[in-house]
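Here the complex is missing one protein chain, while the rest keep their positions.
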Amino acid sequence: MIDFEPSEEQQLIVDTVRQFATNEIRKAAREADEAAALPAAVLERAHELGVVSSALPEAYGGGGARSAVTGALAAEELAYGDLAIALAVLSPTLLALPIADFGSAEQKKRWLSRFAGDRYLPGSLALVEPAFRFDPLHPATTAKRDGHEYVLDGAKCFVPWQDGVEAVLVIAAEDGEAQGFLVPRDAPGLSAAREKNLGIRALPTAELWLRGVRVPASEKLGGEGARGDSAVREILNRGRVALAACAVGVARAAFEIARDYAKERQTFGAPIATRQAIAFKLADMAIEIDGARLLAWEAAWKIDEGRDATREAAIARHQAQRVALEVADGAVQVLGGHGYIREYLPEMHLRNARGFCTFEALSLV
Amino acid sequence: MIDFEPSEEQQLIVDTVRQFATNEIRKAAREADEAAALPAAVLERAHELGVVSSALPEAYGGGGARSAVTGALAAEELAYGDLAIALAVLSPTLLALPIADFGSAEQKKRWLSRFAGDRYLPGSLALVEPAFRFDPLHPATTAKRDGHEYVLDGAKCFVPWQDGVEAVLVIAAEDGEAQGFLVPRDAPGLSAAREKNLGIRALPTAELWLRGVRVPASEKLGGEGARGDSAVREILNRGRVALAACAVGVARAAFEIARDYAKERQTFGAPIATRQAIAFKLADMAIEIDGARLLAWEAAWKIDEGRDATREAAIARHQAQRVALEVADGAVQVLGGHGYIREYLPEMHLRNARGFCTFEALSLV
Amino acid sequence: MAISFEPAPNTVAAKEMYNRIAREQMRPVARKYDEQEHEMPLEFVRFMWEKGRSPPGSFTGPSDGFVQVCVQAEELCWGDAGLYLRIPSPALGGSAVAAAGTNEQKARFLNPFRDGAPKWGAMAITEAAAGSDAAAIQTTAHLEGEEWVLNGTKIFCTSGEAASTFDGGFVVVWATLDKSAGRGGIKSFVVPAKTPGMKLVGLERKLGIRASDTATLVFENCRIPKENLLGSAEVKKANPMQAGDKGFKGAMATFDASRPIVAAMAVGVGRAALDFLKGELEREGVSIRYDAPAHERTAIERDVIDMEAELQAARLLTWRAAKMMDHGKRNNLEASMAKAKAGLVVTKITQKAVEILGPLGYSQKLLAEKWMRDAKINDIYEGTQQINQLIVARRILDYSSSMLR
Partner (left out) sequence: MAISFEPAPNTVAAKEMYNRIAREQMRPVARKYDEQEHEMPLEFVRFMWEKGRSPPGSFTGPSDGFVQVCVQAEELCWGDAGLYLRIPSPALGGSAVAAAGTNEQKARFLNPFRDGAPKWGAMAITEAAAGSDAAAIQTTAHLEGEEWVLNGTKIFCTSGEAASTFDGGFVVVWATLDKSAGRGGIKSFVVPAKTPGMKLVGLERKLGIRASDTATLVFENCRIPKENLLGSAEVKKANPMQAGDKGFKGAMATFDASRPIVAAMAVGVGRAALDFLKGELEREGVSIRYDAPAHERTAIERDVIDMEAELQAARLLTWRAAKMMDHGKRNNLEASMAKAKAGLVVTKITQKAVEILGPLGYSQKLLAEKWMRDAKINDIYEGTQQINQLIVARRILDYSSSMLR
């Protein structure tokens, strides 16, 4: 039966994460953005909440409550706090979920219990490439078999690269098909340079160069001989749903600031929210946010059902990235001069929101 | 020097045509649309004003005042009265201007003095084809040389087909290059069926089939042996400028109705024009209309300068068709229920405006 | 409860059934009744009336409740929105009786729709000088003995001709008992078909939905029994929205229930255009690659993806508003969100479809141009785009109607 009410457990997660996002993430957001540095303590506390580990298999110490819908609900709330910090909180998903879904028994054993462990362990995934003609299903980065090893060559960008990252899942083309490879951070031939971007500044991301990086054939996602093309498609879809959910969270955060400001700010003796131009803009924001959220949920639900969600995930991301940009831009506009200064958050939401059209797989559901 | 003020002569033309459009064209518009028939008397009076003949060469009895800018100014005013009637008034340009610009001496002699004569003589041009993949520079309609004749085959649509049309300039591909051919209305193998379209209903347009239509080689635009590819490009550009100007006229007509209605219509004790949602919509309309007009002027000016105006004409049409649609749709919206009924004009403007993205060369400047 | 997008088997069956009706009974005559404006589509009306009197037995078991009603509206308006509005039913008038009427009134006015000849209900609110501003209503009602006497002129009354002409039908008329009381004086009255003093004086010629009759009704000393008032006769001058009177408030609640259906109707028209467009593109060998990288996308691909996203967003907002009614939650905000979004989306989608289809889109040989004309009403009736934005704005800002207008 069609329904749009989260289950009780899901509602509990939403409430918990929202509270955490409001009380802890949001308060650290501006400083983190200005310093281009993550608040480590917040990440540890988020880990304690079990946002990621609850989704990992029970066999490895996780909560076993895997659900893309739940993941989307949590991602929205985290991003409602702050996008960069949300992506850091969720970065373990970049390694843990593909391994849980597609990893070999050995890979699962090696990694999953660590992600479900007591301490927060960041993950990383290298998909996007710094090229105009980037196509995620046909990366320019190549993996060539050489005996018992793969040799990886190419360049990547937008690679989450927090302190503590131990390995990165590199998506590279083997014989023209996109496959995943687990590459240790200190692999010879791998070099990383911290990026400076328009937004998500608090999240350390790197431009990554792979120059003849050698990994054992068993480090291919799924193990030696696995065919990972469908894994990469799945990663893309799960990444797009996560991005859509995060975009909704960013939009909601920007909307609420604009709404509250508009009720507060007086001109000509009345709050600007009483002017139709502002009031209708806020109404449109609210409508678009709710619509985008429902699209993200639908795509997530389809993933949970085990059906092909390519179309739904693409559509949800397409809509949510537009909505996030328009809402954030509108929030800056509602605040006027105050929207343009870094004393208020809308300008940061605008910078973050503009990334959703370009980001891929910065977190997974 | 850069300037945006029409010359005195141009201003006189604008004033005259605007008055005619307001007093005669506009008043005939609704009835003409409902009856899907042109008001013949209005067309004759428009001809007496010399809107088209003034642009024809003096040698053939015309006014010799050829200017694409002036043509754009007049087209806007006519379309401000009514689009379908404007296109009928301007239909002589479809034959007369290409012949004046590219015709052979014989073609000019045969046709131009008739278009500059005492009686209104409609023209016709067959360019658009009823196919999704229509490309005006590479029409599917073909012209094959056979001895001293050309044999034309293909289908056309949106062909102005008024009573009294004596010949139609058919654009067909000869060896892959678009060329014009003067085809008499009664040519064997030519058949026409009156179209019913969403808009411009008062203008009789036809779907035209050419099945082995034979014309003497001398009936090629420019005469036997002429290369007409550049002529077709010029026709396209001049047609797009004319469309852009007409689109601005339609938008202006719709805008003014909305503006006047909004000042008149009261809700909650005040005119709806005093509500920001309506007032700002009207302001945006006014801004967009003026911007589109300036783009049309620039493209027209470039044509008058003899420079390649392909980009400017395409851009002007692109912008003006969007603006016309948005303004007409906005006008329907401002009038609400009254916008949806045929007692008021905005619904007709909406139907007409939607055509500008598809029309080509329905009149020329 | 859990988030789910899986329709109940009942919904799937209803969708299939109404889609068949749309394909077989509506599409073939859609152009005809567009061209023959104001002509009653008799065969279709009889078919739907019979269909409605013998509900299929298969629709038992778990249901998506009000969502299923939305699915039905979507399918039938995918067939033809004008014909949909012609289907004999109590329609909005019935919703008003159901929301604000007593059991006796419900029985008296709605039971006749169970059998006999086709009947229609209608709601008459709008006046020349009172559109979105219901408080400006000039039509008056006053009591003379045991009868209410109505005087005034109503415009834009959907199915007003059918409801006032065919036996057993009725028109719910909004009128004021006391102009000085504003909204508090406004009540709704049930005027049975053929009541003397109710006259059909005109039918609108419209841009689209031409199969639907849109009437102007004049009430001249039109007398109805005292028992035909919906709700109480008491005039509350304070705030009628909070007064607990089933009159104005009940009528307003009608909109919360009707807006999701109207939104679903809009979605149906939008889907008609989108389905057709996608079919044509497929015939032309143009495929929509949902996962093509941005630099490879064609303008048409992006347009179609945009249209699909917008339409689905509108549909889901609609279903959410509907589902809230099943859950017994107040859906005033969500219903207006759905209506505002769906009205805008269907307008844009149908306009875009005409553009992409080129000469074929603009021609009356195909239905694309008609869907564009039909679509626009969704931005206007049952509360314009602006009225619904206003309602949404008031709710999210927690402003009263006097604070934000």
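Order of writing sets the chain letters: A, B and C. Residues in each chain are counted from 1.
We adopt the following convention: contacts are C-beta pairs under 8 Å (C-beta built on N, C-alpha and C of every residue); 3 or more make two chains touch, one makes a residue touch a chain.
The structure displayed is predicted, hence computed values, not measured ones.
Q: In the complete assembly, which of A:F158, A:F255 or A:W301 touches the absent chain?
A: Among A:F158, A:F255 or A:W301, only A:F158 touches the chain that is not shown.
Q: Decide which residue listed in A:P92, A:G199 or A:G222 touches the omitted chain of the complex.
A: A:G199
Q: Give me the chain A residues in contact with the hidden chain, please.
A: These residues touch the chain not displayed: 128-134, 157-158, 195-199, 266-268, 275, 277-278, 325, 329, 332-333, 336-337, 339-343, 347, 350-351, 354-355, 357-358.
Q: Which chain C residues would touch the chain omitted from the figure, given the whole complex?
A: These residues touch the chain not displayed: 286, 294-302, 355-356, 358.
Q: Touching the hidden chain in the full complex, which residues of chain B are there? Just list them.
A: Within chain B, the residues that touch the unshown chain are 1-8, 10, 69, 132-137, 236, 259, 262-263, 273-274, 276, 279-280, 282-284, 286-288, 290-292, 294-295, 297-298, 301-302, 305, 310-311, 314-316, 318-319, 357.
Convention: only the chains that are shown with their structure count from here on.
Q: I'd like to verify one number: the distance from the centre of chain B to the centre of chain C, where each centre is the average of its C-alpha atoms, in whole angstrom.
A: So the centroids are 39 Å from each other.
Q: Cα centroid separation between chain A and chain B, in whole Å?
A: 52
Q: Would you please write down the residue numbers of chain B that are in contact with two or more other chains?
A: Residue numbers touching two or more other chains: 275, 277.
Q: Could you pull out the residues of chain C that touch at least 2 other chains?
A: Chain C, residues with two or more chain partners: 386, 389.
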